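I have a structure I would like to understand better, so I am pasting it below and will then ask my questions one at a time.
Missing here: one protein chain of the complex. Every other protein chain is in place.
Letters A, B, C and D mark the chains as written, and numbering starts fresh at 1 in each.
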Amino acid sequence: MILQVENVSKRFGGLQALQDVSFELPEGQILGLIGPNGAGKTTMFNVINGVYPPESGRVIFRGEEITGLPPYEVARRGLARAHQIVRPLNELTVRQNVMVGACYGRKGLSYAAAARVADQVLERVGLAERADQLAGSLNVAQKKRLELARALASHPYLLLLDEVLAGLNPTEVAAMLDLLRRIRDEGVTILMIEHVMQAVMNISDYVIVLDYGKKIAEGTPQEVANDPRVIEAYLGDPKLARCLLEGEESDACPPSEKGV
Amino acid sequence: MMSTVLEVQDVASGYGEVQILWGVSLRLEEGKLTTLVGSNGVGKTTLLRTVTGLLRPWKGKVLFQGKDITRLPPHERANAGIALVPEGRQLFTDMTVAENLEMGAFSRRAIAHRRKNLERVFDLFPRLKERQQQKAGTLSGGEQQMLAVARGLMAEPEVLMIDELSLGLSPVLSLSLFETMRQLRAEGLTILLVEQNVHMALAISDYAYVLSEGRIWMEGPAREVAAREEIRQAYLGM
Amino acid sequence: ARPTPTPTPPPPKPTVAPTVAAPAMEASTPTPVVRKAVIGFTASQTGKLNVESTRQINGLTLWMEQVNAAGGLKLADGSVVLFEAKFYDDESNKDRVQELYTRLINEDKADFLISPYSSGLADAAAVIAEQYGKIMITTGAASDSTYKKGYTLVYQTYTPASRYLTGAFDLLGALDAAVKKVAIIHETDKFSTDVCNAAKAYGEGKGYEIVLFEGYDSGTADFAPFINKIPAGTEAIMGGGHFADGSTFARQLYEKGVSVKFIALLVAPPEPKFAELGDAALGIIGPSQWEPQAKYSPEAAQAAGLEWYGPTVEEFVSAYKAKFNEDPSYHSAGGYAAGLILQKAIEAAGSLETDKVKAALDAMAIMTFFGAIKFDTSAEAHGLQIAHQMVYIQWQKDAAGNLVKQVVWPAEAQSAQPLYPLSR
Amino acid sequence: MKPWRQPGFWIPLLLILVGGGVALVVRKDTLREMTFTLLMYVALASSLNILMGYTGYVNFGHIVFFGLGGYTGFYFISRHGWHLVPAALVGGLTSALLAALLGLAVLRLRGAYFALATIGINEAARAFVNNFRPFGGPTGLFVNFAIYREYGGAPQALWLTYTLLLITTLVAVAVSYTVKNSRFGLGLLAIREDEDAAMVMGVRTPRAKTIAYVISAFFPGIIGTLFFFKNGNVEPGDAFRLHMSIEVLVMIMLGGNGTILGPVLGAAAYERLRGYLLTSPLFKSLHLAFAGLALLLIVLFIPAGLVGWLRRRFPVLRRWLE
Partner (left out) sequence: MLAQILASLVDGILLGFVYGLAAMGLSLIWGVMRVINLSHGAIMALGMFGIYLTFTHLGLNPYLALLLLAPASLLFGFLVYGVAVHRIINAPYLSSLLATFAVNMMVIGIGTAVFTTSLYNVDFSLGTVRAGVLALPGTRLAAAAAAVLITAGLYLFLYRTRPGKAIRAVANNRAAAALMGIPPAQTLALSFGIGTLLAALAGGLITTFFPFTILSGSGYQSKSFVICVLGGLGNPLGALLGGLILGAMEGLIPIVLPVSWVPVVEFTLFVLILLIRPSGLLGART
């Protein structure tokens, strides 16, 4: 198990954002984290990587408890994250952005080495020709790729991806899914939050569902999509569930994954 | 003949250098409930921000009651009768519930109807009546959404636009909100609805626009749109 | 390069002011060699020292105009020296003073320097003067410490800080031997602190009990905390700092109805504006470097066995009034006196050469309208003013009920009897 | 990434070396005095830039380090007869130590709150020194003219001070460049852009900020010692002038916040402009107002400063103007 989340609870004032959530991530897989808006998914990420300390519960990463560690300590242990709301370092170049990831990631590369890694990673996510542009000048889709590039450059064991597919067109989604699979195949574990159901159901080895801060289901995509509670809380439509289950060929499915 | 209250003509808009809308046109007929359908990030909110003036269109026009209002600042559009319940609620978190509602009725046109609207809003959302003196920021998410909608209703608008009506509301409450929309429409209010629950939205609407990649992909009477095969597949999951 | 004057036997020294001597000189020498002596200084045209500095410069300007108008200063070799001023704004800030004085010396070829106003700035300028071997007459700078740094070319016009308030204890002793409890409250700038430390030591030496000794920040406007701290039974208050705080302090002492018998404050009381305090000013005593009422005269000089030099008090006052349309303050007089000292030294040296002028300054013992002038020539405190005395003024009411300044100490300079004790 | 092969590195250094070297070659005292003030501001601005330009923390209290470091260095010269060089180093180290202690606390504040706290620190430091006996309290400290003999006379002492300042300035600018173009500096820039994102990427922000603060504080301590030594005395009022902090800040803004060359050009431009306004008969009495107007125009219309504006306007210059 690369990551164990044990009975994590987190509240914001009167709002119970997470309540007693537990799950485990086996190494080398892609895991989907889904749930309605405001279910606490992003909060879960924030707790895992140390942005918020939880009120109770533990987070264990590669056998070491990291609960309450500041985010930079977590990052240095090999846990990288791409944000839901992109946070590019606007006044720095795209290359510098990625270099930050490389310099301060798990390997803590030197300045020169980081520059080399940055160029490789940018090549990989398709931003190579923009390396010298200021990050602020990228469009949203490119910024999402930049988020991913920064995370990759840190050579993480575990990658937390918060809606990196949002805002991408179907072709881009397909390309990105390819990339994610290759990253997984290199041994990086991926935990992804995603509302693009088709994608999640396709790529995930395992899916966890949150609702109102509680884990309401988990299992393979098939199991989850058939769970009545998930259908009620999140999918809302049995037909859609069937589509997800049967794959894109099903006549129950929309022509492209426009999301729900 | 029905008259057009609000018309968007060939609007292009975006943020910084990123273009989001690529020539969108849309008309709101008086007293009708229109719905705007589209996936995440296609630019629905961007369109509403452009209509209210929070965002300057790069090209195109916005007409309100036949007048070109493209260059009016947002507060003048609000005073003219365009109300928006914005995405993310945007409450005055440090002010009380009552004060938020009062701010909703800030425009001159709304003051006269304040008492009447307040009664209706409290009728609709008894919870708000109980919590008048509570700071808006301390309300629960659902209550905040109620307050946001209520604040929009206080404006006594000509056109009410609601971005994500049922966001964060319990199913029961969202149902009753849809019912309210129908009621308001019956009272003659012009409404533009953006809603994730496309099923419900189409069911209560008169007319529908489908926005895709920053362009109007399809439009028509809501019933017809809902019946179209590609819509059923793309947005209704059928 | 300046032309070196050819040494000729000095003519008999004029013992009257150049204003008086002028017509005679012009008549007797048809076309003398005219030489220019540049006097360099900085003025605080902006910043917090602006007011005092301006007065000081006014005095200096008046002196220079008078000398030049009188045809200049005649040297031993028959050449005539005309003075020219070169100056810059130091913004009341120390960080530019040194740059500006270096510029005055090297670019503007200043022959002699006058200090900026205030001890702090003068101190910064003195280093430069000494480094470049230029004579600097300080005025408006009373700190003792400047003269304890081993300088040899810096000469002080003012009575040094250590003797600023000591006379107030003497006066108090003369008025009322029974008074023992004195509170000292002073501004915590360098000057006021020096003054009050010296005064405290002096007072304690005379058997006074200093019941409160506190400092306040420059710019303090509220003195209530100090006033509230004055212990019951305190009979006299001394201290203060500069005009702003001193006048405020006096006013609040009055408003708070602090009843002591004797109040002496630094710097502020001699200012004419102090009278604007009205009743709060009544009876307040203050040391002054100079006052128009002070009775310095050729006769007094003779009595003291000193040479009299320069205009009389009345001549200075009326010339100043005529030019600047206001009564001269001691800053103005100090500015004028600095010029006068320089003039006398050049005249005595018969030369513009630093060495000779320095020797003349070291030997100087004169009395002017500003008072007696003599410099310490010891290695420990070279240039320190040792002859000049403070006068102590007190605000009193004249027959018409108007506030007027009277000199009440030293006894020989008294223009009126001290008002004692204060009635509040 | 060899710095000496980068024009962005040697352009500012060369400028300073030439500008500051002229006085050394010509041996003209007025020029030396003028350049002294200039170099002092260049070094102060460049060192403040290490904090403000790279991490984005606006420090109104940079002058605290000038004051306290300078006081400490001067204390050892005047009371213990130290030579200028070790005293200046101790002054710098004291400032650095102080920054390390302060930094751990106040760098937790962000944005305007940090800026305000630094104002508070400045006032507290001034008031403290005013009451601190070993530093002479309100009267400050002074040296006897005789100590210059140790340096071969006053002129030699002044030339030495000047040379030391020139070296300090060069080092400050070189350090500023090295920091910016290093792994560490990259972390600082990330903090400036988005502190939370930087943290998530693994930048140990509290430590990085504190180190930047410490480096930035070291130079003013040295400069303070040199300046007070040159003046021959020090008083609390001169050592902690809030106004001077703000002027340094303005210089950075004028030249370009976060650039290497910006503080150098900004300090030079500001000093010359002020000098001109001060001496021009037209502006003399209103120079403060005109300086204010100039500042306002910069803030309103070229917020990126001279270098920032040039870089944006002519991207070809990016390589040359770092």
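Convention: a residue touches a chain if its C-beta (ideal position, glycine included) is under 8 Å from a C-beta of that chain, and two chains touch if they have at least 3 such contacts.
Note that the structure is a prediction, hence the values are computed from the model and not measured.
J.: Where does the absent chain make contact, in terms of the chains shown?
T.: B, C, D
J.: Among D:Leu158, D:Val200 or D:Val250, which one is in touch with the chain left out?
T.: Of the candidates D:Leu158, D:Val200 or D:Val250, D:Val250 is in touch with the missing chain.
J.: Please identify which residue in C:Tyr164, C:Tyr208 or C:Phe243 touches the non-displayed chain.
T.: Counting the whole complex, the residue in contact with the absent chain is C:Phe243.
J.: Out of D:Ile11, D:Ala115 or D:Leu273, which touches the unshown chain?
T.: With D:Ile11, D:Ala115 or D:Leu273 as choices, the missing chain is touched by D:Ala115.
J.: Going by the touch rule given at the top, which residues of chain B touch the chain that is not shown?
T.: Answer for chain B: residues 52-54, 73-76, 78-79, 83-84, 86, 90-95, 99, 102-104, 106-108, 110, 151, 155 touch the chain left out.
J.: For the chain that got dropped from the picture, name the residues of chain C it touches.
T.: 46-51, 54, 92, 188, 214-217, 219, 221-222, 224-226, 228-229, 243-244, 247-248, 251, 255-257, 273, 276-278
J.: For chain D, which positions touch the chain that isn't shown here?
T.: Output for chain D: 58, 105-106, 108-109, 111-113, 115-117, 119-121, 123-124, 126-128, 130-131, 246, 249-250, 253, 257, 285-293, 295-296, 299-300, 303.
Throughout what follows, only the chains that are shown with their structure count from here on.
J.: From the mean C-alpha coordinate of chain A to that of chain D, what's the distance rounded to whole Å?
T.: 44
J.: Note the residues in chain D that touch 2 or more other chains, in rising order.
T.: In chain D, no residue touches two or more other chains.
J.: Would you please write down the residue numbers of chain A that are in contact with two or more other chains?
T.: Within chain A, no residue touches at least two other chains.
J.: Of all residues in chain D, which touch chain A in the complex?
T.: It comes out as residues 1, 181-183, 186-187, 189-190, 192-194, 196-205, 258.
J.: For the complex, give me every residue of chain C touching chain D.
T.: 45-46, 88-89, 91, 93-96, 98-99, 102-103, 105-107, 120, 123-124, 126-127, 130-132, 145, 148-151, 188-190, 193-194, 215, 217-218
J.: Using the touch rule from the top, collect the residues of chain A that touch chain D in their complex.
T.: 49, 51, 70-73, 75-76, 80-81, 83, 87-92, 96, 99-101, 103-105, 108-112, 114-115, 150, 154
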